[in-house]
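Here it is: the structure, laid out below.
All protein chains of the complex are present and in place, except for one that has been dropped.
The chains carry the letters A and B, assigned in the order they are written, with residues numbered from 1 in each.
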Amino acid sequence: MKNHMNRMYLELSVAYLSFLAAISLFYGAVELVGYRIFLTPLVLTALFPLCFLKNVEKKWIFVLFTVFLAIVDFLIALYPVNVWDVMGGFSLLVASTLMFYSVKDTLRLLYSGLSFYIVGLFLLLAIGILNIIILLAKILDYYIQCIGETCGGYPLTIRPEIFLFFLGLFALYPFFHRWEFRRKME
Amino acid sequence: MLIALAGNPNTGKSTIFNALTGAHQHIGNWPGVTVEKKEGHVEFEGESIKIVDLPGTYSLTSYSLEELIARNFIIEEMPDVVIDVVDATNLERNLYLFTELLELTGKIVIALNMFDEARRKYKINVKRMREILGLPVIPTVAIKGHGIKELLQESLHGNFAPKGMEYPDDVERRIQKLLKVLEKYKVKNPRWHAIKLIENDGEVIKKIQSIGARDAIHLAEHLRHEIEDIYGDDIETLFASFRYSFAHGLFHEVAEPINVGGVTLTDMIDHVVAHKIFGIPIFLVIMYLAFNFVFEVAAPFQDAIDLIFNGKDIAGGGHINGLIDISYNWMASFMPNWLASFINHGMLRGLGAVLTFTPIIMLLFLILSVLEDSGYLARVAFLMDRLMRKIGLEGRGIISIMLGFGCNVPAIMSTRALRNERERKLSIALNPLIPCGARIQVFAFITSIFFVSHKAVVLWSLLLLSMVVVALVGFVYSRTIFKGRAEPFVMELPPYRLPTIKGLGVHMWEKSEGFLRKAGTIIIGAAGIIWLFAALPWGVEYGSQASYIGQIANFLAPLGHAFGLTPEALISLFFGFFAKEVVIDTFTVLFGTKSAMLASMTALQAYSFLVFLLFYTPCVATLATVYQETRSWKFVLFVVLEGFLLAIFFSFLVYQVGTLLGVGG
Partner (left out) sequence: MKLSDLKVGESALVTKVEGKGAIHRRLLSMGILPGTVIRMVRISPLGDPIAYEIRGVFISLRRDEAKYIEVEKIVPLNLVPPGERVRVILVDGGPGFMRNLSEMGITPGKMVEILRGCCPMSVRTELGVFQVGMGIASRVFVR
């Protein structure tokens, strides 16, 4: 019984990871090209793990959860964000690709899958935390520049990396939980 | 009392050094070379102890500078105790150096560092190790400060009864034979010399030759051939095997592996980070993140320092006085105006410039330390080695080049990571050719005025030009001036570790302090000299055509004409020597308005000016750092000349070809 539960958590984590990957892919693309229109369908990549359904045990729960997350992704993507930052977008795309790449092997309980899971997620979190620090620095800079002048409050715009960071924190869950992974035999 | 710290690279030796000495340390170079030397002091139980950190080495042969420095120090300075810092997670390889140290001195304290991490890998029987070796063995966790006091205690009161390592009988007999001959000549540490003579160590043979012990050398040669014949391999392989089999035996005697096999986190991370397809994109992302972080986070601190020193003009009129204004007003009340101006507008402004540098430098060092301490730097070298080898550097050379885009000062300081003297000098010589953040700022400023519609193209063309020149110059240098014998690039890929805040803080402070103290004084001095040129003869407007600098610019104007440089451009280049971003201020002061700037130069002249700015002499801070790292004014001069020649060549080319083609009229 316990084993089944673990297996299910793993599958749900993978679904959640591709949810994260899909939304990172979307924002990566947005930042890369500088506009949002026509890019929303990219969030449908959250359905990607359904390609590996044969490696999944609890098929129905998995499908429902994945579809549900894809819808959440879609809703999030409706919120207007306009950032144009080529390298920032590229970073998100790389993190997103790593996470997508991990899906197949993680479901097959192979170490190479978990490797991409860890590094992809870590990269996403690192991007997020650096952007949070940068935002704080920008606010500080704004008020330093303001000394002696009259100026209003800081025109706060939250970059998508920042809430991706908070969404990413939930994907850390598997590290508090241990699964038996086997080494890929060459 | 004198203690020397020896050990492999990456064993936490410098962390132990820091934990032992605290703030009482002095960082310099070993005489005549660019290898870093760290010394420190500690008072322990009423004893004053001097601690010297030897370069990290894998062995003590005469083939590398670091190894020679380490062993000559032990032979000549005869430290009372050598602390051998051993990476307990990697005992076998680390004990190899120990066997070499053991032949030099019997007073060794072994620090089993990273003991906490090692305990997850093996069960280590410290007591047994102590018994076998007859020497103090202390488990330490340097980053947490565990075991540091015990190291000092054992150094002072420890029981040193080294059992030594045994060679096979037929080798030992021959060593004894040579020993008898050597004893006649009263060399210090005859056993070590005997072994090294048999081992065919070039430096030792030279030394023994110089004391005229011909017979010892002949005998050693004879014995060497005998041993090679008995074992059927070359002498170096044989001696390495003897030592390794001792290390191997000792290791298996005291350590019992737990949990063999299984995939480690390091394996998993490397699987992705050094991946065929993803490896390089991940590297680019990490570099981008690091730079973005450094510049964005440094900005508020730089602005704050700038505000404190220079004050600011308020948009609606009025002026907030900075430190310089306040201090000038105060000094002018009791001393001649020119002196007050010299002190404040010259020197104090120089100090301000040094301080505005520091946030960027500290943050770049923070990033560098994170990369280094986490173990990613070694992977960068692994990824980039093939690329960098083309310009005569090893993989780690890419780090100083990338940092160069931020600021050349920390970039040049980071060349310390290169273990090879030749490659270090080469990368120091290349670095000033990389446009630092300040130069890129100037490019952005000028292009936004002269090339409104082709801003990005112009900027990228300059970056591309600098990359091409760096590659070409590197290619040429590594085959001409900086040619040397190829050094082996055998690099360890250490396990990934989470950097500790304390470790990062120490690194960051250590390096920034060095910059502030040494480079800082040079910069402030140079700021004073620049002021003299710009403000004299007394009474002229600062930096105007009538000042000395203006006169020089006018004098050079005909020459500058060949490159399309106007006198104003020459003046601003002169100020750019002080700090590149000052070029912007100078332009603003000299012209006042955008239209005046546009009227003064054609687009072609502006482009030629930018090309000149890209290469001509690095700023004072960079030169001060070059001096600090190489201790050679000749090298500093070389860097300046190299820059000027490239600048003259390329801007001449651009201007003349451009004029011929009739570009930018």
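Keep in mind that, in the parts below, a contact is a pair of C-beta atoms (placed from the backbone, for glycine too) under 8 Å apart; a residue touches a chain by one contact, two chains touch by 3 or more.
All values reported here derive from a predicted model rather than from experimental measurement.
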Using the definition of touch stated at the top, determine which of B:274, B:467 or B:532 touches the missing chain. B:274
Among B:54, B:208 or B:381, exactly one should touch the missing chain; which is it? B:381
Missing-chain contact among B:24, B:218 or B:252 belongs to B:252
Specify the residue from the set B:93, B:177 or B:497 that touches the hidden chain. B:93
Residues of chain B in contact with the chain not shown: 58-59, 61, 63-64, 90, 92-93, 96-97, 233, 236-237, 240-241, 244, 251-253, 255-257, 259-262, 266, 270-271, 274-277, 279-280, 378, 381-387, 389, 395, 485-494
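Everything that follows uses one rule, which is that only the chains that are shown with their structure count from here on.
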How many angstrom lie between the CA centroids of chain A and chain B, rounded to a whole number? 37
Interface residues, chain B side, partner chain A - complex: 262-263, 265, 267-269, 271-273, 278, 281-282, 284-285, 288-289, 292-293, 296-297, 299-300, 303-304, 307, 312, 314-316, 318, 320
Flag every residue of chain A that touches chain B in the complex, lowest number first. 87-88, 90-91, 94-95, 97-98, 101, 111-112, 114-116, 118-120, 123, 126-127, 130, 133-134, 137-138, 140-141, 144-145, 147-149, 181, 183
